[in-house]
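A selection of the complex's chains, in situ.
Residue numbering begins at 1 within each chain, and the chains themselves are lettered A and B in the order written.
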């Protein structure tokens, strides 16, 4: 591929990590995750900042995507510089030093049923 | 962040506020909301206009998002200049004096089950 795939900034407007044993319904667990693609021939260095309604933003959370690889990142695995608060809605801004593609995935489980809901992230490409 | 996050106009094509005790099914309640992000260092002044199939538009509904904050806005909390009619489909145009990100969220509850459906808004960026 001659041109880089994706863009350098993405926004996921809706995030929510339920507290343990807590959520809209006790039998419902939600796993919030990001699916990231780095189709380039070099590493992508990525930073996530989480925004809230009633406090200063958290982060940046830093990680790396190897060349020609995808990465599945669960929000509740982000612990440095601080865990993302549970039971709190947040919005994530994902910034990379190279072009990537980001999608938001939510796995909802209730008893015997599972549902995987995916929502496209917003590709915040600068106006050319 | 050196460049502003998002854009100044967003469109949410599908909105619907059920009347109290009314809706596709009596046991189903829907909460229509917008998730908004202002990642900038200054306030965002926002206006919403609601369009309908059989009457003039309602609004503008005015509110402010503090710097570096998200805002969750429920459509049935919009009362000035007039409440948005219930049991009526509408489309919202969200305009801000600075760059923001908008997503549409619908919480559907039926008896013991909950579902959170999110739909991306349309970022109406002017052609550059």
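The rule is simple: a residue touches a chain if its C-beta (ideal position, glycine included) is under 8 Å from a C-beta of that chain, and two chains touch if they have at least 3 such contacts.
A quick note: this is a predicted structure, and the numbers were derived from the prediction, not measured.
Engineer: Taking the 2 displayed chains as a starting point, can you state how many identical chains form the whole complex?
Structural biologist: Total copy number for the complex in this file: 4.
The rule is simple: only the chains that are shown with their structure count from here on.
Engineer: Degrees of rotation, nearest 5, to put the Cα trace of subunit A on subunit B?
Structural biologist: 90
Engineer: I'd like to verify one number: the distance from the centre of subunit A to the centre of subunit B, where each centre is the average of its C-alpha atoms, in whole angstrom.
Structural biologist: Distance between chain centres: 22 Å.
Engineer: Show me the residue ranges of subunit A that touch subunit B in the complex, using the header's touch definition.
Structural biologist: 9, 11, 13-14, 16, 24-25, 27-28, 49, 51-54, 56-57, 89-91, 93, 95, 106, 108, 110, 117, 119-120, 122, 124, 126-128
Engineer: Please output the residues of subunit B touching subunit A within their complex, sorted ascending.
Structural biologist: 1, 3, 5-6, 35-37, 39, 68-72, 101-103, 105, 109, 112-120, 123, 125-126, 128
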